[in-house]
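Subset of chains shown; positions unchanged.
As written, the chains take the letters A and B, and residue 1 is the first residue of each chain.
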Amino acid sequence: MSTRYPHPDLNTLPDDIRAKILEVQEKAGFVPNVFLAFARRPAEWRAFFAYHDALMAPESVGRTSNLTKGDREMIVTTTSAANNCLYCVVAHGAILRIYEKKPPVADQVAVNYRKADISPRQRAMLDFAMKVCTDSDKVEDADFAALHVHGFDDEDIWDITAITAFFGLSNRMASVTGMLPNPEFYLMGRMPKAKA
Amino acid sequence: MSTRYPHPDLNTLPDDIRAKILEVQEKAGFVPNVFLAFARRPAEWRAFFAYHDALMAPESVGRTSNLTKGDREMIVTTTSAANNCLYCVVAHGAILRIYEKKPPVADQVAVNYRKADISPRQRAMLDFAMKVCTDSDKVEDADFAALHVHGFDDEDIWDITAITAFFGLSNRMASVTGMLPNPEFYLMGRMPKAKA
């Protein structure tokens, strides 16, 4: 129950990486461990977060997407649970709670997305993501058609696929290297917001 | 995302069942849905909770057990997650947090008990419980021996087996009948207790 690869000292990191980490710390109040765990390999760190941002913050690369921020985090939480990745379920479950403004939804999709309080459109999205996660070789035209019914176009399907695939990478790195969720994540977004 | 079997009116229930439900409500502040879901079949309700109490509160039937309350809830949470049972993971995860006084432990064992912050003895206990949950036909003497190493005796092993088996029943009933966790469970036990 501890990481297998020690985190580097922040002061030893390349300027761009240290700057980004400090920016995240400023914004979130803590540094999610994934930023420190990958930092020991700067080239991989840069590629990982560039890929992450291209998929999870498409506007940062000048792209729009029909998937909402909540949709994206829901894909991550659901497929990471299928991969039994502690770091990603806990960290992205926290962000999912915040975006969807529904505290129970993260635990629901992590345990059994078929029982979750989500829309039929999101349910279809998760069915597809789960097939990409566990049986990508069996994805066929009928799976695309099932998403088109709910208004997803082929760019959206690329997004669902790429997010699932990217976090499959992340899940494997986190599980094998012993990446652990920061304690802050367990509680984030669990309180329903008081109405003004 | 709603139960398939409507809950009966409390006033229509047999006295013993209604009394027990009111007692639980008094103590917990709400009635966990499992008490209402089973109440439509009084004979099954009585057998289910008698069995539950015999295993989870052995002192109530004049028996002692080397498993702590936390051990027992940890078995329930871990194996219910393997069965993808939303009700049991959320409800028993809440109780586990309270007994173990470690808020993150429920999410940890639910996602990947191999990464959880638990003792080697608890790890061995969960390895055995998971084998009972998914491959009970393959349990052999070597599995008993692995528990003996950690100080578990054959009565403890009966307990681990019976708890896993009983909640396997509960998981199947909850998933098929559409039993949903009360909203209260999601948040229970998540705040670390302030020190006096």
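Basically, a contact is a pair of C-beta atoms (placed from the backbone, for glycine too) under 8 Å apart; a residue touches a chain by one contact, two chains touch by 3 or more.
Computed from a predicted structure; not experimentally measured.
Sequence-identical chains make up the whole complex; the displayed set comprises 2, and the total in this structure is 6 copies.
Note that in this section only the chains that are shown with their structure count from here on.
Rotation angle, chain A onto chain B, C-alpha superposition: 180 degrees, expressed as a multiple of 5. The distance from the centre of chain A to the centre of chain B, with each centre set as the mean of the Cα atoms, comes to 30 Å. Of all the residues in chain B, the ones that touch chain A in their complex are 1, 81, 84-86, 89-90, 103-104, 107-108, 110-112, 115-118, 175, 178, 180-181, 183, 186-187, 190-191.
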